[in-house]
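Apart from one protein chain that is not included, each protein chain of the complex appears where it belongs.
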Amino acid sequence: MGWQGIFESSGILFTGLVNTLLLSVASIATGTTLGLIVALLRTARIRGLGLPLRLYLEIFRGSPLLVQMLFIYFGAAYLGIRGVDTFMAALTALTLYEGALISEIFRAGIEAVPRGQREAARSLGLSRYQIERYVILPQTVPIVLAPLVGQYIGLVKDTALATAIGYFELVREGQAIIDRIGMPIETFIVIAGIYFMICYPMSLAARRLETRALHA
Amino acid sequence: MTMIELRNVHKRFDELEVLKGINLTVEKGEVVIIIGASGSGKSTMLRVINNLEPIQAGEVWVAGIPVHDPKQAGEVHRIAGMVFQQFNLFPHLTALQNVTLALRKVKKLDQKEADRLGGKALEHVGLADKASAYPAEMSGGQQQRVAIARALAMEPEIMLFDEATSALDPELVGEVTGVMRQLAAEGMTMLVVTHEMGFARDVGDRVVFVDEGVIAEEGPPEVLFTAPSNPRTQQFLHRVLDR
Partner (left out) sequence: MLAPWTTLLGYSPALLNGLWLTASMSVLAFAFAFALGVAGALGRRSRIAPLRWAGATYVETIRNTPVLLQLFMIYFALPEFGIRLGAFEAGAAALAINAGAYLTEIIRAGLQAVPRGQLEAARSIGLGPGDTFRSVVFPQALRYVYPPVVSQFIQVILGSSLVSQIALKEITNAAQTINSQTLLTMHVFAIALVLYLLLSNVTAVLADVVGRNAFKPPLVPRRKGGAPSMRDQLLAMVRGG
(Lines give C-alpha, C1' and ligand atoms only; values in the text may rest on other atoms or scores of the structure.)
Protein backbone atom coordinates (compact mmCIF):
# COMPACT_ATOMS: atom_id res chain seq x y z
CA MET A 1 0.00 0.00 0.00
CA GLY A 2 0.92 3.65 0.09
CA TRP A 3 2.23 3.19 3.59
CA GLN A 4 5.47 2.19 1.93
CA GLY A 5 5.86 5.75 0.72
CA ILE A 6 5.48 7.08 4.21
CA PHE A 7 7.98 4.59 5.51
CA GLU A 8 10.48 5.69 2.92
CA SER A 9 9.87 9.30 3.95
CA SER A 10 10.75 8.48 7.51
CA GLY A 11 13.96 10.45 7.15
CA ILE A 12 11.97 13.61 6.54
CA LEU A 13 9.69 12.77 9.41
CA PHE A 14 12.64 12.24 11.68
CA THR A 15 14.06 15.65 10.80
CA GLY A 16 10.71 17.18 11.59
CA LEU A 17 10.54 15.38 14.91
CA VAL A 18 14.03 16.45 15.90
CA ASN A 19 13.31 20.04 14.99
CA THR A 20 10.03 20.00 16.87
CA LEU A 21 11.71 18.57 19.96
CA LEU A 22 14.59 21.00 19.70
CA LEU A 23 12.31 23.99 19.54
CA SER A 24 10.09 22.57 22.29
CA VAL A 25 12.86 21.88 24.76
CA ALA A 26 14.58 25.20 24.07
CA SER A 27 11.36 27.19 24.50
CA ILE A 28 10.45 25.30 27.64
CA ALA A 29 13.79 26.28 29.13
CA THR A 30 13.74 29.91 28.05
CA GLY A 31 10.02 30.40 28.61
CA THR A 32 10.17 28.99 32.13
CA THR A 33 13.16 31.14 32.99
CA LEU A 34 11.53 34.29 31.67
CA GLY A 35 8.26 33.40 33.34
CA LEU A 36 9.93 32.90 36.70
CA ILE A 37 11.84 36.17 36.46
CA VAL A 38 8.74 38.13 35.48
CA ALA A 39 6.72 36.53 38.28
CA LEU A 40 9.38 37.38 40.86
CA LEU A 41 9.60 40.94 39.58
CA ARG A 42 5.84 41.35 39.71
CA THR A 43 5.43 39.93 43.20
CA ALA A 44 8.30 42.08 44.42
CA ARG A 45 6.29 45.12 43.36
CA ILE A 46 9.31 47.06 42.21
CA ARG A 47 8.55 50.66 41.42
CA GLY A 48 8.39 51.55 37.78
CA LEU A 49 8.24 47.94 36.63
CA GLY A 50 4.57 47.42 37.36
CA LEU A 51 3.17 49.01 34.24
CA PRO A 52 5.72 47.75 31.69
CA LEU A 53 5.33 44.19 32.93
CA ARG A 54 1.56 44.49 32.89
CA LEU A 55 1.72 45.77 29.29
CA TYR A 56 3.96 42.89 28.30
CA LEU A 57 1.48 40.41 29.73
CA GLU A 58 -1.57 42.08 28.19
CA ILE A 59 -0.02 42.18 24.73
CA PHE A 60 1.32 38.66 24.66
CA ARG A 61 -1.70 37.01 26.22
CA GLY A 62 -4.27 39.02 24.29
CA SER A 63 -2.92 38.40 20.80
CA PRO A 64 -2.25 35.26 18.77
CA LEU A 65 1.12 33.57 18.95
CA LEU A 66 1.12 33.25 15.18
CA VAL A 67 0.99 36.99 14.68
CA GLN A 68 3.71 37.47 17.28
CA MET A 69 5.89 34.99 15.44
CA LEU A 70 5.32 36.64 12.06
CA PHE A 71 5.96 40.04 13.62
CA ILE A 72 9.29 38.91 15.05
CA TYR A 73 10.47 37.02 11.97
CA PHE A 74 9.59 39.63 9.38
CA GLY A 75 10.22 42.48 11.76
CA ALA A 76 13.80 41.34 12.30
CA ALA A 77 14.37 41.34 8.56
CA TYR A 78 12.73 44.78 8.33
CA LEU A 79 14.99 46.17 11.05
CA GLY A 80 18.01 44.57 9.44
CA ILE A 81 18.79 42.40 12.47
CA ARG A 82 20.98 39.61 11.23
CA GLY A 83 21.10 36.07 12.51
CA VAL A 84 17.39 35.74 13.11
CA ASP A 85 16.69 32.51 11.28
CA THR A 86 13.40 30.66 11.52
CA PHE A 87 14.53 28.83 14.67
CA MET A 88 15.54 32.01 16.47
CA ALA A 89 12.39 33.84 15.48
CA ALA A 90 10.19 30.94 16.58
CA LEU A 91 12.16 30.55 19.81
CA THR A 92 11.91 34.26 20.59
CA ALA A 93 8.18 34.36 19.93
CA LEU A 94 7.56 31.21 21.95
CA THR A 95 9.72 32.47 24.80
CA LEU A 96 7.86 35.76 25.03
CA TYR A 97 4.43 34.18 24.64
CA GLU A 98 4.89 31.19 26.92
CA GLY A 99 6.89 33.35 29.31
CA ALA A 100 3.86 35.56 29.79
CA LEU A 101 1.56 32.62 30.48
CA ILE A 102 4.08 30.84 32.69
CA SER A 103 4.71 33.97 34.72
CA GLU A 104 1.05 33.98 35.73
CA ILE A 105 1.34 30.35 36.83
CA PHE A 106 4.35 31.17 38.99
CA ARG A 107 2.71 34.29 40.33
CA ALA A 108 -0.36 32.35 41.42
CA GLY A 109 1.92 29.81 43.08
CA ILE A 110 3.94 32.45 44.91
CA GLU A 111 0.82 34.22 46.09
CA ALA A 112 -0.64 30.94 47.25
CA VAL A 113 2.08 30.59 49.87
CA PRO A 114 0.53 31.93 53.10
CA ARG A 115 1.62 35.40 54.10
CA GLY A 116 2.66 34.15 57.51
CA GLN A 117 5.57 32.28 55.94
CA ARG A 118 7.13 35.54 54.81
CA GLU A 119 6.51 37.16 58.17
CA ALA A 120 8.06 34.30 60.09
CA ALA A 121 11.08 34.36 57.81
CA ARG A 122 11.42 38.13 58.17
CA SER A 123 11.18 37.83 61.95
CA LEU A 124 14.16 35.52 61.89
CA GLY A 125 16.12 38.17 60.01
CA LEU A 126 16.31 36.45 56.63
CA SER A 127 16.97 38.77 53.69
CA ARG A 128 14.50 39.26 50.86
CA TYR A 129 16.52 36.99 48.61
CA GLN A 130 16.87 34.33 51.29
CA ILE A 131 13.14 34.36 51.97
CA GLU A 132 12.27 33.79 48.31
CA ARG A 133 14.98 31.18 47.78
CA TYR A 134 14.69 29.05 50.93
CA VAL A 135 11.12 29.57 52.08
CA ILE A 136 8.78 30.73 49.30
CA LEU A 137 10.00 29.12 46.10
CA PRO A 138 10.43 25.61 47.55
CA GLN A 139 6.78 25.77 48.56
CA THR A 140 5.77 27.10 45.15
CA VAL A 141 7.13 24.07 43.31
CA PRO A 142 4.48 21.48 44.23
CA ILE A 143 1.75 24.03 43.52
CA VAL A 144 2.93 24.98 40.04
CA LEU A 145 4.12 21.62 38.73
CA ALA A 146 0.78 20.46 37.34
CA PRO A 147 -0.16 23.74 35.59
CA LEU A 148 3.41 24.04 34.29
CA VAL A 149 3.31 20.62 32.67
CA GLY A 150 -0.07 21.57 31.19
CA GLN A 151 1.51 24.67 29.75
CA TYR A 152 4.40 22.67 28.32
CA ILE A 153 1.95 20.44 26.48
CA GLY A 154 0.50 23.56 24.89
CA LEU A 155 4.00 24.70 24.06
CA VAL A 156 4.86 21.51 22.19
CA LYS A 157 1.70 21.91 20.15
CA ASP A 158 2.45 25.58 19.56
CA THR A 159 5.77 24.74 17.89
CA ALA A 160 3.63 23.67 14.94
CA LEU A 161 2.99 27.34 14.22
CA ALA A 162 6.60 27.72 13.19
CA THR A 163 5.48 26.17 9.92
CA ALA A 164 4.22 29.59 8.97
CA ILE A 165 7.71 31.05 8.94
CA GLY A 166 9.27 28.06 7.27
CA TYR A 167 10.78 26.19 10.17
CA PHE A 168 11.09 22.51 9.28
CA GLU A 169 9.16 21.04 12.17
CA LEU A 170 6.75 18.09 12.00
CA VAL A 171 3.79 19.75 10.29
CA ARG A 172 5.89 21.33 7.59
CA GLU A 173 7.75 18.10 6.97
CA GLY A 174 4.40 16.38 6.82
CA GLN A 175 3.33 18.76 4.11
CA ALA A 176 6.64 18.12 2.33
CA ILE A 177 5.89 14.40 2.33
CA ILE A 178 2.39 15.01 1.01
CA ASP A 179 3.84 17.16 -1.76
CA ARG A 180 6.10 14.27 -2.69
CA ILE A 181 3.88 11.24 -2.41
CA GLY A 182 0.38 12.50 -1.79
CA MET A 183 -1.62 10.53 0.79
CA PRO A 184 -2.60 13.44 3.02
CA ILE A 185 -4.80 11.34 5.29
CA GLU A 186 -2.20 8.78 6.20
CA THR A 187 0.59 11.31 6.55
CA PHE A 188 -1.39 13.62 8.77
CA ILE A 189 -2.49 10.69 10.90
CA VAL A 190 1.12 9.71 11.42
CA ILE A 191 2.05 13.27 12.34
CA ALA A 192 -0.90 13.50 14.70
CA GLY A 193 0.15 10.20 16.19
CA ILE A 194 3.65 11.49 16.88
CA TYR A 195 2.31 14.58 18.63
CA PHE A 196 -0.08 12.41 20.58
CA MET A 197 2.71 10.15 21.75
CA ILE A 198 4.60 13.16 23.05
CA CYS A 199 1.70 15.01 24.60
CA TYR A 200 -0.53 12.30 26.00
CA PRO A 201 2.00 10.98 28.54
CA MET A 202 2.54 14.55 29.63
CA SER A 203 -1.22 14.92 30.12
CA LEU A 204 -1.29 11.86 32.31
CA ALA A 205 1.66 13.16 34.29
CA ALA A 206 -0.03 16.52 34.76
CA ARG A 207 -3.17 14.83 36.01
CA ARG A 208 -1.22 12.76 38.50
CA LEU A 209 0.66 15.84 39.71
CA GLU A 210 -2.64 17.63 40.17
CA THR A 211 -4.12 14.95 42.39
CA ARG A 212 -0.89 14.88 44.37
CA ALA A 213 -0.94 18.64 44.85
CA LEU A 214 -4.51 18.48 46.13
CA HIS A 215 -3.59 15.91 48.73
CA ALA A 216 -0.44 17.67 49.90
CA MET B 1 17.05 49.03 81.04
CA THR B 2 14.23 49.90 78.71
CA MET B 3 13.94 47.28 76.02
CA ILE B 4 10.90 48.54 74.17
CA GLU B 5 9.47 52.01 73.93
CA LEU B 6 6.49 53.17 71.90
CA ARG B 7 5.89 56.90 71.72
CA ASN B 8 2.59 58.18 70.43
CA VAL B 9 2.35 55.51 67.75
CA HIS B 10 -0.37 55.90 65.13
CA LYS B 11 -1.16 53.23 62.57
CA ARG B 12 -3.78 53.16 59.83
CA PHE B 13 -4.96 50.44 57.48
CA ASP B 14 -6.34 52.37 54.49
CA GLU B 15 -9.14 54.41 56.10
CA LEU B 16 -9.23 52.62 59.42
CA GLU B 17 -7.02 53.93 62.22
CA VAL B 18 -6.05 50.95 64.32
CA LEU B 19 -3.51 52.48 66.70
CA LYS B 20 -4.46 55.91 67.94
CA GLY B 21 -1.50 57.12 69.95
CA ILE B 22 0.10 54.22 71.81
CA ASN B 23 2.59 54.94 74.59
CA LEU B 24 4.28 51.95 76.18
CA THR B 25 7.56 50.98 77.77
CA VAL B 26 8.84 47.51 78.55
CA GLU B 27 11.81 46.97 80.86
CA LYS B 28 14.34 44.21 80.60
CA GLY B 29 13.10 40.98 82.13
CA GLU B 30 9.50 42.17 82.26
CA VAL B 31 6.66 39.96 81.14
CA VAL B 32 3.96 42.23 79.76
CA ILE B 33 0.61 40.74 78.88
CA ILE B 34 -1.56 42.50 76.34
CA ILE B 35 -5.28 41.85 76.37
CA GLY B 36 -8.20 43.34 74.49
CA ALA B 37 -11.05 42.56 72.13
CA SER B 38 -10.53 41.43 68.52
CA GLY B 39 -9.71 44.39 66.37
CA SER B 40 -8.58 46.46 69.34
CA GLY B 41 -5.12 46.77 67.84
CA LYS B 42 -3.16 44.50 70.18
CA SER B 43 -1.72 42.24 67.47
CA THR B 44 -0.98 45.25 65.32
CA MET B 45 1.02 46.72 68.16
CA LEU B 46 3.21 43.65 68.29
CA ARG B 47 3.66 43.58 64.53
CA VAL B 48 4.63 47.25 64.53
CA ILE B 49 7.32 46.54 67.13
CA ASN B 50 8.66 43.71 64.97
CA ASN B 51 8.72 45.82 61.81
CA LEU B 52 6.02 43.79 60.11
CA GLU B 53 3.80 46.84 59.70
CA PRO B 54 4.76 50.46 59.03
CA ILE B 55 3.45 53.31 61.18
CA GLN B 56 2.18 56.69 60.11
CA ALA B 57 3.26 58.68 63.18
CA GLY B 58 5.19 58.20 66.39
CA GLU B 59 8.37 56.36 67.35
CA VAL B 60 9.18 52.75 68.05
CA TRP B 61 12.41 52.01 69.93
CA VAL B 62 13.64 48.47 70.52
CA ALA B 63 16.87 48.19 72.50
CA GLY B 64 17.98 51.50 71.06
CA ILE B 65 17.01 50.64 67.49
CA PRO B 66 14.63 53.12 65.83
CA VAL B 67 12.19 50.75 64.15
CA HIS B 68 10.28 53.72 62.74
CA ASP B 69 13.32 54.47 60.60
CA PRO B 70 13.07 52.21 57.55
CA LYS B 71 16.83 52.26 57.09
CA GLN B 72 17.55 50.77 60.50
CA ALA B 73 14.32 48.89 61.10
CA GLY B 74 15.69 45.56 59.85
CA GLU B 75 18.04 45.42 62.85
CA VAL B 76 15.12 44.69 65.15
CA HIS B 77 15.11 41.05 64.07
CA ARG B 78 18.45 40.53 65.79
CA ILE B 79 16.90 41.56 69.08
CA ALA B 80 13.32 40.32 68.88
CA GLY B 81 11.94 36.89 68.15
CA MET B 82 8.29 36.35 67.30
CA VAL B 83 5.86 33.48 67.69
CA PHE B 84 2.71 33.59 65.57
CA GLN B 85 -0.84 32.39 66.10
CA GLN B 86 -0.62 30.27 62.94
CA PHE B 87 2.87 28.92 63.88
CA ASN B 88 4.14 29.67 60.35
CA LEU B 89 6.57 26.79 60.41
CA PHE B 90 8.17 26.08 57.05
CA PRO B 91 6.30 22.96 55.91
CA HIS B 92 8.97 21.78 53.51
CA LEU B 93 11.62 21.64 56.27
CA THR B 94 12.02 19.35 59.25
CA ALA B 95 11.81 20.73 62.78
CA LEU B 96 15.58 20.93 63.03
CA GLN B 97 15.88 22.53 59.60
CA ASN B 98 13.24 25.08 60.58
CA VAL B 99 15.33 25.98 63.59
CA THR B 100 18.69 26.05 61.83
CA LEU B 101 17.74 27.88 58.63
CA ALA B 102 18.29 31.35 60.06
CA LEU B 103 21.33 30.19 62.03
CA ARG B 104 22.96 29.20 58.79
CA LYS B 105 21.76 32.01 56.55
CA VAL B 106 21.67 34.98 58.89
CA LYS B 107 24.26 34.13 61.53
CA LYS B 108 26.29 32.32 58.92
CA LEU B 109 27.08 29.36 61.15
CA ASP B 110 28.33 26.17 59.57
CA GLN B 111 26.04 23.15 59.42
CA LYS B 112 27.57 21.38 62.44
CA GLU B 113 27.41 24.41 64.72
CA ALA B 114 23.92 25.27 63.54
CA ASP B 115 22.70 21.73 64.16
CA ARG B 116 24.23 21.79 67.60
CA LEU B 117 22.57 25.02 68.64
CA GLY B 118 19.36 23.97 66.91
CA GLY B 119 19.35 20.70 68.80
CA LYS B 120 19.77 22.59 72.05
CA ALA B 121 16.87 24.88 71.26
CA LEU B 122 14.64 21.90 70.51
CA GLU B 123 15.72 20.32 73.77
CA HIS B 124 14.84 23.51 75.58
CA VAL B 125 11.24 23.14 74.42
CA GLY B 126 11.21 19.40 74.98
CA LEU B 127 11.18 18.28 71.35
CA ALA B 128 14.69 16.93 70.77
CA ASP B 129 13.15 13.64 69.57
CA LYS B 130 11.16 15.43 66.84
CA ALA B 131 14.20 16.93 65.14
CA SER B 132 13.69 15.10 61.85
CA ALA B 133 9.90 15.28 61.81
CA TYR B 134 8.02 17.54 59.40
CA PRO B 135 5.42 20.00 60.68
CA ALA B 136 2.62 17.95 59.14
CA GLU B 137 3.67 15.04 61.34
CA MET B 138 3.32 17.00 64.56
CA SER B 139 0.45 18.18 66.69
CA GLY B 140 -0.40 21.86 66.92
CA GLY B 141 1.21 22.14 70.34
CA GLN B 142 4.41 20.53 69.09
CA GLN B 143 4.48 22.77 66.04
CA GLN B 144 4.15 25.86 68.16
CA ARG B 145 6.92 24.69 70.45
CA VAL B 146 9.16 24.19 67.44
CA ALA B 147 8.25 27.70 66.38
CA ILE B 148 9.32 28.95 69.80
CA ALA B 149 12.58 27.00 69.51
CA ARG B 150 13.14 28.50 66.08
CA ALA B 151 12.85 32.01 67.48
CA LEU B 152 14.91 31.19 70.57
CA ALA B 153 17.77 29.69 68.60
CA MET B 154 18.59 33.17 67.31
CA GLU B 155 19.25 34.23 70.93
CA PRO B 156 16.89 37.18 70.99
CA GLU B 157 16.68 39.56 73.91
CA ILE B 158 12.93 39.96 73.54
CA MET B 159 10.25 37.42 72.67
CA LEU B 160 6.96 38.53 71.13
CA PHE B 161 3.99 36.15 71.33
CA ASP B 162 1.03 36.98 69.09
CA GLU B 163 -1.87 34.89 70.42
CA ALA B 164 0.43 31.90 70.44
CA THR B 165 -2.19 29.53 71.81
CA SER B 166 -5.36 30.82 70.14
CA ALA B 167 -5.17 28.33 67.27
CA LEU B 168 -4.58 25.33 69.51
CA ASP B 169 -7.02 22.74 70.77
CA PRO B 170 -7.57 23.35 74.49
CA GLU B 171 -5.69 20.26 75.64
CA LEU B 172 -2.60 21.37 73.74
CA VAL B 173 -2.49 24.89 75.18
CA GLY B 174 -0.76 23.74 78.34
CA GLU B 175 2.37 22.43 76.67
CA VAL B 176 2.93 25.77 75.00
CA THR B 177 2.16 27.98 77.99
CA GLY B 178 4.44 25.66 79.92
CA VAL B 179 7.34 26.64 77.71
CA MET B 180 6.37 30.29 77.97
CA ARG B 181 6.33 30.11 81.76
CA GLN B 182 9.77 28.54 81.66
CA LEU B 183 11.08 31.38 79.52
CA ALA B 184 9.61 33.95 81.85
CA ALA B 185 11.23 32.26 84.83
CA GLU B 186 14.55 32.39 82.99
CA GLY B 187 14.27 36.16 82.80
CA MET B 188 13.31 36.66 79.17
CA THR B 189 11.73 39.99 78.29
CA MET B 190 8.33 39.01 76.88
CA LEU B 191 5.43 40.79 75.27
CA VAL B 192 2.47 38.44 75.14
CA VAL B 193 -0.83 39.03 73.38
CA THR B 194 -3.20 36.42 74.72
CA HIS B 195 -6.67 35.37 75.80
CA GLU B 196 -5.29 32.98 78.41
CA MET B 197 -6.17 34.87 81.57
CA GLY B 198 -4.79 32.21 83.86
CA PHE B 199 -1.39 32.54 82.29
CA ALA B 200 -1.66 36.32 82.44
CA ARG B 201 -2.41 36.26 86.16
CA ASP B 202 0.35 33.80 87.05
CA VAL B 203 3.20 34.93 84.86
CA GLY B 204 2.56 38.56 83.96
CA ASP B 205 4.42 41.36 85.69
CA ARG B 206 2.09 43.85 84.09
CA VAL B 207 -1.13 43.65 82.13
CA VAL B 208 -2.02 46.15 79.40
CA PHE B 209 -5.61 46.47 78.25
CA VAL B 210 -5.94 47.79 74.69
CA ASP B 211 -9.29 49.16 73.67
CA GLU B 212 -10.05 50.59 70.21
CA GLY B 213 -6.49 51.57 69.45
CA VAL B 214 -5.46 53.06 72.76
CA ILE B 215 -4.13 51.68 76.02
CA ALA B 216 -7.13 52.05 78.27
CA GLU B 217 -5.52 50.71 81.41
CA GLU B 218 -2.40 48.96 82.64
CA GLY B 219 -1.22 47.58 85.91
CA PRO B 220 -0.15 44.50 87.85
CA PRO B 221 -2.40 41.50 87.20
CA GLU B 222 -3.61 41.23 90.74
CA VAL B 223 -4.92 44.79 90.53
CA LEU B 224 -6.22 44.87 86.96
CA PHE B 225 -8.06 41.58 87.10
CA THR B 226 -9.71 42.11 90.46
CA ALA B 227 -10.24 45.86 90.64
CA PRO B 228 -9.92 47.54 87.28
CA SER B 229 -10.52 51.28 87.39
CA ASN B 230 -11.61 51.79 83.79
CA PRO B 231 -15.24 50.75 83.12
CA ARG B 232 -14.24 49.51 79.64
CA THR B 233 -11.77 47.15 81.28
CA GLN B 234 -14.50 45.94 83.59
CA GLN B 235 -16.82 45.31 80.65
CA PHE B 236 -14.17 43.41 78.73
CA LEU B 237 -13.15 41.23 81.67
CA HIS B 238 -16.78 40.54 82.45
CA ARG B 239 -17.38 39.35 78.89
CA VAL B 240 -14.23 37.27 78.71
CA LEU B 241 -14.05 35.73 82.17
CA ASP B 242 -17.71 34.95 82.74
CA ARG B 243 -18.07 32.65 79.80
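Each chain carries a letter (A and B) given by its place in the written order, and its residues are counted from 1.
In this text, a residue touches a chain if its C-beta (ideal position, glycine included) is under 8 Å from a C-beta of that chain, and two chains touch if they have at least 3 such contacts.
Predicted model, so just to flag it, every value in this text is computed and none were measured.
The chain we do not see here touches A in the full complex. Residue-wise, the contact with the chain that is not shown comes from A:77, picked out of A:29, A:77 or A:112.
Seen across the whole complex, the unshown chain contacts chain A at 58-59, 61-68, 70-71, 74-75, 77-79, 101, 104, 147, 150-151, 153-154, 157-158, 160-161, 163-164, 171, 174-175, 178, 184-185, 188, 191-192, 195-196, 199-200, 203.
The rule we apply is simple: only the chains that are shown with their structure count from here on.
Remark: chain A and chain B have CA centroids separated by 46 Å (rounded to whole angstrom).
Chain B meets chain A in the complex at residues 47, 50-52, 74, 77-78, 80-82, 84, 86, 88-92, 101-102, 105-106, 147, 150-151, 154. Contacts from chain A toward chain B in the complex involve residues 114, 116-117, 119-127, 130, 134-135, 138-139.
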